[in-house]
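Every protein chain of the complex appears in place save one, which is left out.
To keep things simple, chains are lettered A, B and C as they appear, and every chain counts its residues starting from 1.
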Amino acid sequence: MSKDLSVTVAGVRFPNPVIAASGTYGFGQDYTDLYPLNKLGGISCKGTTLEPRNGNPAPRIAETPAGMLNSVGLQNPGIDMFITGYLPQLKKDGNVIIANIAGATLDDYKQAVERLDSTDVDMIELNISCPNVKQGGASWGVTCDGAAAVTKTVRAVTKKPLMVKLTPNVTNIVDIAKAVEAEGADCLSLINTLLGMRIDIRTRRPILKNNVGGFSGPAVFPVALRMVWQVANAVDIDVVGMGGITTAADAIEMMMAGAKAIQMGTAIFTDPYSPLKVIDGLEKYMEENDLNSLEEIVGTVQPW
Amino acid sequence: MSKDLSVTVAGVRFPNPVIAASGTYGFGQDYTDLYPLNKLGGISCKGTTLEPRNGNPAPRIAETPAGMLNSVGLQNPGIDMFITGYLPQLKKDGNVIIANIAGATLDDYKQAVERLDSTDVDMIELNISCPNVKQGGASWGVTCDGAAAVTKTVRAVTKKPLMVKLTPNVTNIVDIAKAVEAEGADCLSLINTLLGMRIDIRTRRPILKNNVGGFSGPAVFPVALRMVWQVANAVDIDVVGMGGITTAADAIEMMMAGAKAIQMGTAIFTDPYSPLKVIDGLEKYMEENDLNSLEEIVGTVQPW
Amino acid sequence: MAFFCDEFPIVERSEIASGIFSYVIHCPSVALAAKAGQFVHIRAEGYTLRRPISICEINREKGTIRIVFEVRGNGTDKLSQLEAGKKMDMIAPLGNGFTIKEIPSDKTVIVIGGGIGVPPMLGTAAEYTDNKVKAVLGFRNKDRVILEEDFKRVGAETAVCTDDGSYGEKGLVTFPLIEELERGKTAMIYACGPTPMLKAVINTARVYNIPCEVSLEQRMACGVGACVGCACNIRKGGRDFVLRVCKDGPVFKAEEVVL
Partner (left out) sequence: MAFFCDEFPIVERSEIASGIFSYVIHCPSVALAAKAGQFVHIRAEGYTLRRPISICEINREKGTIRIVFEVRGNGTDKLSQLEAGKKMDMIAPLGNGFTIKEIPSDKTVIVIGGGIGVPPMLGTAAEYTDNKVKAVLGFRNKDRVILEEDFKRVGAETAVCTDDGSYGEKGLVTFPLIEELERGKTAMIYACGPTPMLKAVINTARVYNIPCEVSLEQRMACGVGACVGCACNIRKGGRDFVLRVCKDGPVFKAEEVVL
């Protein structure tokens, strides 16, 4: 590693811009047989709620062309278990540790974040857009008022760097982004999953027991890239891009569109080494293009 | 062909439920070297405006994982040329002929449809959702008021069966569908393309000269299926499903979700014979499942 | 409990019944770590999700494992086109595997497989020597019968049932199971197969009060426990848990499984 791949998002330094996306990397313990967690720039932990949750019934997974659906539905051990049971090991093993918080009510968000504020977690990502739980966030994330309300509530109780994760299932993501920025978010992450469905034509039933689920994977990349580009051009705060990133070239596209860092999720299921391949590819790209910092390419796409 | 594959949409009988989607099959002349137009249940012609249009500058095409982007932007010869130059041949060669009409102003829609009303076109599909032209329809299709206004305007000047094509780039497609139904649409078609982007990292330029473009292909199928299911459950008028349909199994999923007929587009680019393969597959499915009519499966998916 | 992710060479490929393929893969690290009842998670080119396939046999001396799978869709079809000499991209071995016990010399264990649930039972049977294993294998019909000779090879006394009676006994695996249990020599039951079969086996084991382990199946994404996609309901000590088939299973104690 001759190049410095670090980027700074909302004042937090990531040794490289590749972050494991929430819900795809658990609490950082599951891939350690293959490589240590500290190879990644950061990890956004599994979406956590105030109380433990069992999530949705199975099946929770379906495949789609170049993508997948999930309807896990925020199964998680609750914020207290996150803080006492997982966070210490995460801090020891990893680089930037991001808690991902979801809730049904404003008070859920408030209490969970309050408890995090006194920990050494590095960043808090607000999940206001989980498509799989009726009151798990999606209802907040689809309106400017809802998104602003959650951001405001949480901002009031924490000084931690605050990243708000936006849903793509809206008419105008730029308006939502601006509303969240106005309430004091330090950065934005997007896109969360689209909402999709598959049907088993033999049984005439939806494959997912939840009927519909979050749609991710390479298939969604063009939507993600478009939204990151729109949002990054409309806000002053940092943007973290995600949605179908699989290769270093995808990551570079996303950064050129305006993302300071990127998250990877579904690609890890296909190839657990894909985040490392992206990191290697980014370093090679820096060498070939004689870059001193990856931030030199952020937002450099020149529209026609 | 021992089975009767016909379906009736908004009172119009299609000999089979497979319709070429607007913008992917021109005016029905381009594939006749391979098979006659009357193999298809119908054709929705290239989006047509009151006056001729040159569309957007090239490049207008980009590939994505399991999909593609286009930014053609309604290049078309205008409604008069459609009526005099193409419609007679279409009527001679094809089955159900659907004119696809787009416009910048309500008056554009009104005038174009007025001129069609006295022709023998079988159906009119309103494009209120072209993502590639600033005033080519997308602005109408993303709000209930806009969608309703176009529908109302057009409804007032034609007795032709009216199909309104909905954009997926909205927070709540069901609300738009209901607004359109309330103004007298006879049926709905969905989904039009999502909005996507790709960047050429070598030139740091969007691949499309229009920067963004309509995203279609197998990749979008789960979004399309989900929206068709939601809309078909919310309206009383017929629904025509499209978005990434490539195989007979896809078509059956879409019909089970609530579509009475389906449109195919991008799949034809990959394999010009794919509509015929879908038709054959549907007939085989009818035989295997002892169906007398494909309408027996429409909307039969049983949610959990 | 370590697992690996790599491309491993295919030593042997054969179609052992119509649409059912057997592969022997050279992967010494995996073979050394693997236990009967674990699975491998295979990448199919062009598909987002890997396919979890149970391990059928383990040969630690040769450094190989064998897997047997049925073509059920485009993904497994793609996998089945991989020829000997090509490589298989696997995360393996995954999951917990069956508990192999020391049993008294006068006792036996029963392994029960249904359809494509049969392959993992072969490796389980092979863990017991000295004719200690009774195998009961159920299939839809004669054309679907697989691995019978293999079970005999590893010393299992093998009964085959088919749903339509076109081969072996006609009927469900529970009949030979009960017959064997009535002899009172069973120390342990292991089972893998479709849900209705598992339910019947679990109930039967409860009635006879014999320890029983079953291997569950569920649609899966990561395969290593990270995504919590492959949930199953487990009841322990009066409490309900939602566990992961891939990491907490796929093998669970029969009395804890809620199907």
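Throughout what follows, a contact is a pair of C-beta atoms (placed from the backbone, for glycine too) under 8 Å apart; a residue touches a chain by one contact, two chains touch by 3 or more.
Note that the structure is a prediction, hence the values are computed from the model and not measured.
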Original post:
For the full complex, which residue in B:Leu5, B:Ala62 or B:Leu225 touches the chain that was left out?
Top reply: B:Ala62
**OP:** Sort through B:Asn38, B:Gln75, B:Gln111 or B:Thr143 and give me the one touching the missing partner chain.
**Re:** B:Gln75
**OP:** Extract the touching residues of chain B with respect to the undisplayed chain.
**Re:** 23-26, 29-31, 33-34, 46, 54-64, 66-68, 70, 72, 75, 207, 217-218, 266, 268-273
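Definition applied: only the chains that are shown with their structure count from here on.
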Original post:
In how few steps can one go from chain B to chain C if every step must land on a touching chain?
Top reply: 2
Subject >> Closest chain to the centre of mass proxy, which here is the mean CA position >> reply: A
**OP:** Based on C-beta pairs in contact, work out which chain pair has the most and send it over.
**Re:** A-B
**OP:** Averaging only over C-alpha atoms, locate the centres of chain B and chain C and give their separation in whole Å.
**Re:** 47
Subject >> Euclidean distance of C-alpha centroids - chain A vs chain C, Å >> reply: 36
Original post:
Where does chain A touch two or more other chains at once, residue-wise?
Top reply: 57, 64, 66-67, 217-218
